[in-house]
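With one protein chain removed, the remaining protein chains of the complex are shown where they sit.
Right after this comes subunit A.
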């Protein structure tokens, strides 16, 4: 398992301003168009979206991130289940966060609409969490299991993770699609299953690189101790960038 590139890369579809382009620096590590300041003047939490096909391990990834970071950060989660509350209840059952830090948003059978075309319900859920349990450092917005074209609006999240798994077939990175090719981090999960399903991790890494260029890829096996480590490393970089941008 490895994290391809330690440094933070420019966000998808965001172009450096002339000033940063000239200085050769990366743009600020956020591409979100959502205001960064809350009504009371404080800086809002960093928002990270997690998308990907059904069963690839989005909820397990969210749970692992929460377990790892909850003692040092104030975290909340918004779930967008196709069927209401299943994911929220998984997180509650496994007690990764107190109940008041988890909100489920209903998506009317269209999970991608709620994270991309009409983000109003999700924005409200995020803002309500900041209001009721805040101040928060990190809000994770988990999309309902969807297809390879689902991506988060920049009006909702600052960065997005796309989670696929080796059991879905090692050809998924080659197929591409907006999730695979443009997400800020591609997570290839369940690497422990690779020998069992005949998936070639080398092929997946190569195809991902073809689709994504320099954007990072993390291979994870959440059944292993600290299997979430590469994702945590990436989240920490994002948080550092978010905090630095505030200073």
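Heads up, the rule we're going with is that a contact is a pair of C-beta atoms (placed from the backbone, for glycine too) under 8 Å apart; a residue touches a chain by one contact, two chains touch by 3 or more; residues count from 1.
Just so we're on the same page, contacts and distances are computed from a predicted model.
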For the chain omitted from this view, which of "NADH-quinone oxidoreductase subunit G", "Lipid II isoglutaminyl synthase (glutamine-hydrolyzing) subunit MurT", "Urease accessory protein UreF" or "tRNA threonylcarbamoyladenosine biosynthesis protein TsaE" is its UniProt protein name? "Urease accessory protein UreF"
Among A:110, A:133, A:167 or A:229, which residue is in contact with the omitted chain in the full complex? A:110
Which parts of subunit A are in contact with the chain that was left out? 82-86, 105-110, 113-114, 117-121, 123-124
